[in-house]
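What you see is the complex with one protein chain gone and the rest in place.
Which chain is which? They are A and B, in the order written, and residues in each are numbered from 1.
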Amino acid sequence: MNELFALPREWLAATGEIGRFMGTVMGDVWGGRVLHFFGESLRQAGILIVSSTLVIWALMFILGLICGTEGAYFLEANGAPAYAGVFAAWCDLREIIPYAFGYMMAAKVGTGIVAELGAMRISDEIDALEVMGIDSMTFLCATRLLAAWIVLPFLYLAGMGGAFLASYIAVVQQVGFVSSGGYLLIFWEFQNPPDFLFSLIKAMVMATAIVLVGCYYGYNAGGGPVGVGTATAKSMVLNLVLVHLIGMLGTQVFWGNNPNAPIGG
Amino acid sequence: MVRNVAERAILPARNLLEEVGDMMILTGRTISAALRPPYPYGGEFVSQFLFALRLCWFPLLLSTVALNYAAPGLQAANFLTLFGALDRLGGIFVLAAIREIGPNVTAIVLAGVAGTAITADLGARKIREELDALQVLGVDPVKNLVVPRFLALMLVTGLFDIYAILFGLFGGLLAEMVEGQPVGPFWNTLFANASTTDLWGSVLKCTIFGAIIAIVCCYKGMTASGGAEGVGRAVNQAVVVAFLAIGAFNYTFTQMLLATHPNLLVIK
Partner (left out) sequence: MAVVKEEEFEFHTGQNRPAGVPDAIQFIDVHKTFGSNQVLRGLSMGLPEGKVSMILGPSGTGKSVCIKHIVGLMYPDSGDVVVAGHSIPSLSDDDLFELRKKFGVLFQDGALFGSLNLYDNVAFPLRQHTEKGEDEIAEIVNRRLSEVGLGNANEKMPNELSGGMRKRAGFARSLVLDPEIVLFDEPDSGLDPVRTALLCELIKEVHAENGGTYVVITHDIMSARRVAEYIAVLWRGRIVEAGPSQELFESENEFVRQFLAGESSGPLGME
């Protein structure tokens, strides 16, 4: 019984420490200390673009297909196939694609950071930075956060475009209950700029949490290569839960009880 | 620079294909090792099963309630309000909680929690050369390590699917109550639309997800390389590959299920 609650207890115990860590790193970025290492931030941004963009887009695209397929069949069954566009629009923009983004961010970027920083920690590289008079937390963590903030909005919006395309393919080309024009009319009718902004905010809050959790587990890794592996696995657990909680809170705050749609509600 | 980009973007893709091949081979070897006597993996199977249960129940609980409350709950309520058909929310939950979100979230959480733990564990044994030592002692790592994890993860993901569906429906009820709706129609449309095909389809899908996760994560763990970054890298790659595989398989399966069982689509 005791072991069943080991995980929640561990999280409770670590909340304060993780919170302080996140506060320090965000402070470094807001306060501009990170600008000492602007070159390193750009380098990290480059690495992020080159090594993570494609996989993140891939998962967003696949889930876009699924939103389209399920939406097309569901509305056909409800006798309103023309409205597949609403389903797809909301499924993509408001809910599922932000999750897809969060999942792949956690998997690719979050655990990647843990593996990398953890390896630096156990081979004394972080200590080496410190004794060279470099604030390692700013140099390693704040630069990664800044890089994420620079790159991810564009990456996310482009990936959203891909997901829209995927839904279109699924609804119009593949299932085909509705014409292209009819689908697109409804699809665009039911979203507006605030929706895009809300969706982007949701995704960026997820990304921020993921990068910070990754940095926390990597920066504080110990216990040799094995310890780094364990820390990587643990970061994934926390990140998954955070992604879901942030998704839920975002929906509640932005769209709870407010359809935000062009016809009465 | 160009070479650098090519190395980062294209080489991994080629390696990925090679690895998919290797994973297929591992799947074959796992199944044949599971079936051929002797069967020494009972104890390991039970402990892996309990291990996954202990590790996953809490993250999965939070995840499904949160996701179902927000996405098919609040958001679909908005959607149905547009049509003045909020009492149909139960119907949407058949699609959402049972057919898609239940199995997918279970798979994502199992891969992220149990899968990563398996990779970290096997990776640690790999770099401590325990796996080599096993082989020298004449013990087959596939039979003794992969098979029990493979079976345990299939069973556990299948069972967790039902758990996730139950808590997903709870999330939906929560949303219904927040919207100020009576819960009666929710149950009515839910049971009117849910079919046993939906349920077994969901559980079957999820069980196969479990198999995919087990193979990917065992493979990545057993091929971890030495060095400080080795095990961490292995975990990193394991989740990425597992997520992509889950997504791709899900798409195929949904297509197949909906195309071969058109009666699923009729709203009653």
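Just so it is clear, a contact is a pair of C-beta atoms (placed from the backbone, for glycine too) under 8 Å apart; a residue touches a chain by one contact, two chains touch by 3 or more.
Fair warning: this is a prediction, and the values are worked out from it, not measured in the lab.
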item	value
Sole residue of A:A6, A:A128, A:L185 or A:V253 that reaches the chain not shown, by the stated touch rule	A:A128
Hidden-chain contact residue, picked from the options B:G28, B:G42 or B:G227	B:G227
Chain A residues that touch the omitted chain in the full complex	116, 119-120, 123-125, 127-128, 130-135
Where the unshown chain meets chain B, residue by residue	227-229
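To be clear about the criterion, only the chains that are shown with their structure count from here on.
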item	value
Rounded Å distance between chain A and chain B, as computed from the means of their C-alpha atoms	19
In the complex, chain A residues that touch chain B	3-8, 50-51, 54-55, 58-59, 62-63, 65-66, 69-70, 73-74, 76-80, 83, 86-87, 90-91, 94-96, 99, 103-104, 106-108, 111-112, 114-116, 118-119, 122-123, 224-226, 228-233, 236-237, 239-241, 244-245, 247-248, 250-252, 255-261, 263-265
Residue ranges of chain B touching chain A (in the complex, touch as defined)	5, 8-9, 54-55, 57-59, 62-63, 66-67, 69-71, 74-75, 78-79, 81-83, 88, 91-92, 95, 99-100, 105, 108-109, 112-113, 116-117, 119-120, 123-124, 127-128, 178-179, 224, 226-236, 239-240, 242-244, 247-248, 250-251, 254-255, 258, 265-267
